[in-house]
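Read through the structure below, which is laid out as structure tokens, and then see the notes.
Excluded from the complex is one protein chain; the other protein chains are retained at their positions.
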Amino acid sequence: MKLKKINWTHQYTLLVLVALSFMVSAHLSSHFLDPTYLLTASTNFVETGIMALAMTVVILLGEIDLSVACNLALTAALTGVLWAHFGWPLPLACVAGLTVAALAGLGNGLLVTRLQLPSLTVTLGSMALLRGAAQVLVGDHSITGFPNWFIGVDQRVVGPLPAITLLLVGTAVAWWAFLTRSVRGRMTEAAGANPVAARLAGIPVDAIRVRAFVVSGLVAGICGLMMTSRVGAARWDMAQGRELDVITAVVLGGTDINGGEASIPGTMLALLLIGVMRTGMGLAEINAETQHVAVGILLAASIAVPNLLKRRNRHKAVNAI
Amino acid sequence: MNSNKMVLAATAAAIASTVFGCKPKTASVVNEAPVTGTVRVCFIPKNTGNPYFDAVNNGFVQASSALHFKYTEQAPAAADATDQIPIIQQQVQDGVNVIAISPNSPDALDPAIRAAEQHGVRVITIDADLTGNENLRSACVLPTDFSKLGASQIELMGSLIGYKGGFAILSATTDAPNQNAWIAGMKEALKLPKYAGMHLLEVAYGNDDPQKSLLEAQSLMTKYPQLKGILSPTTVGIAAAAQAVETAGAAGKVQVTGLGTPNQMRRFVEDGTVQKFALWDPAQMGYTAGYLAEGLAKGTIHPAPGVTFTAGTEGKRVFGANNVISNGPLVVFTKSNIGQYHF
Partner (left out) sequence: MRVTGNLLRRMVRAREFGVMAFLVIALAIAALLAPRFYAPQNLRNLLLDTPLVVTVGMGMTAVIVCRQIDLSVGSIVAVSGMVVGEIYRSHPGMPTPFAMAVGMGVGVILGMGNALLVTYLKVPSIITTLGTMSIYRGLAFVIAGGRQINPNDIPARLVSLSITSPIGIPALALVALFIFLLTHAFLGWSRAGRAVYATGSNPDAARLNGLAPNSIIAGSFIACGALAGLAGVMYASRYGFVNPAQTGNGFELQVIAATVIGGTQVTGGSGTAVGTLLGCILLAAISNVLTVAHLSGRWQLAAYGAIILVAIVADSLGRRQSMKVAA
């Protein structure tokens, strides 16, 4: 039984766009086609990517998690404070940070399922609460001086490849395998595609939703540690507004914002597209505002254009009769 | 269930690769050879759309047209250190010779700056320094002699309130290094007998956010009905304080001064809400940094404490401790001279 029809046209379009933006970038700057540089640049998008993968599943289930970037900041702040001010060993502080991140996700999930509250409102609230908590913990200060083994995760390499980029690809493969090959993954897809039918079929839809929020929280926490390691500092205002980048990647990848249809390869392609565009435009010295505008147009167009074409075709069909 | 195990294995392998991935060999050869062709300089301000940095940018442009180096400005959308990292990487890749940066954080940029230096790009800081990590950059251009700034601000406030009464400071964020150094200087100056009649009621923080700064300035007036003045050593704060005093109809009752740009403060000075305030010329600072950048790349300037160089029409500049250049003097703006300044 095929539960959902993957929108292949959308993925091909994305692939074409990636290729196109590659060519344009290479044309705009002669320094673009340098594998070493591109691999280094890829590390800047890993946190967004890993969070986007977890978000794909949250959105598949018809929910949304606006609190990811704030959860990221709280994990970083809490880990930093426990280590720097309370003298905890760093690994233990990391575990504590991740635990709180997962608990924050659990909180979101329980409010959404038990009280039947819309996730948009719940995570709007927890977004302020979590970042607020990070601010209460560290104020305006940066926590720095992390030991050498902890910092510079983006500079670790496996052969020629940055380790965290590999981690992103590995995570994507794992998510893809989970959703398409495992029983639980199939159940998750079913819960997203038709929650009522899934419930009747005995699938624990609510438990799956809670789990998705917990994973989303935990993943945000991991990204918090990763970003702390990457920049060597923990602050309350890390990754501000990053949740929008994450959601943009998911939606651009062809996942239906209303749930029911999701594509892990799509999310990865969209991330690649955004990454290539941003990097290429940055190299070509196109300013930050224009980069934002370009991604915004792409996002709206990714849904508007197919809808427009559909409308055209329908008109044609009607005229033919 | 087999596939579940597969997923688990894939995840574990991915995590292991991160943890046990080896750190790359650090490139030890740092290219310090002077640049022979056209020098390329990039200025990375704290954020885009900030009038203060636009003025700095103008100074760079002037220097670049005088010295014929290729100059660009690339600003992040938000004043966030993580947004400056990709820009540094892009500029390095693009082959610039010198990066002049106003760092959004004294430490979060370390890895990126270190990588830039390893690629033979010289990095200088401007307007703010990498406090505690000064060895990472070649030199730093600060707008004025920061050690004297606090005292001169107190004198400015004192002269406005007749050296008597309570006043408050409206600062940026609690951990802004420049602000804290200046506030410390102010507190030191207040110990002098000349200022014995003045007392500091509170240091409030507006985070350099106009809305928050306005709210803080309002609440200062609410909390201290006897408040004589607000001293705000930040351009966002002083404009917000002036706006708050003006809307509260307290002009003349509460004096506002500090550091501000003439363009932002012009109306308040003309309508009498603000009598005088100070600032250095940010364009001059950009101009000096432009000359420094070119000299560094060409190998004509070798920064070390005590070394001097000539910054075009601005004259001689000298490196102090930690290779810091304190640029121009403070200008005090009043109704009579504000017309001559446009930044």
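A and B label the chains in the order they appear, each numbered from 1.
Rule of thumb we're sticking to: contacts are C-beta pairs under 8 Å (C-beta built on N, C-alpha and C of every residue); 3 or more make two chains touch, one makes a residue touch a chain.
Just so it is clear, the model here is predicted, and its values are computed rather than measured.
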Among A:S29, A:N194 or A:T248, residue touching the chain not depicted: A:T248
Residue of A:T79, A:S126 or A:S229 touching the missing chain in the full complex: A:S126
Option from A:P118, A:G145 or A:P204 whose C-beta touches the chain left out: A:P118
In chain B, positions touching the absent partner: 47-51, 54, 77-78, 174, 202, 204-205, 207, 209-212, 214-216, 218-219, 221-223, 225, 239-240, 242-243, 246-249, 263-268, 270-271
Residues in chain A touching the chain absent from view: 64, 111, 115-118, 120-122, 124-133, 135-136, 139-140, 244, 247-248, 251, 257-258, 289-290, 292-293, 295-297, 299-300, 303-304, 307-308
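Everything below uses one rule, namely that only the chains that are shown with their structure count from here on.
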Rounded Å distance, chain A centre to chain B centre (Cα mean): 33
Partner chain B, residues of chain A touching it in the complex: 29, 31, 34, 37, 40-41, 44, 139-142, 144, 151-158, 163-164, 166-167, 169-171, 173-174, 177-178, 181-185, 227, 230-233, 235, 237-241, 278-279, 282-283, 285, 287-289, 292
Complex contact set, residues of chain B against chain A: 1, 3-4, 6-7, 10-11, 13-15, 17-18, 21-24, 48, 72, 74-78, 80-83, 85-87, 89-90, 93-95, 105-111, 173-176, 205, 207
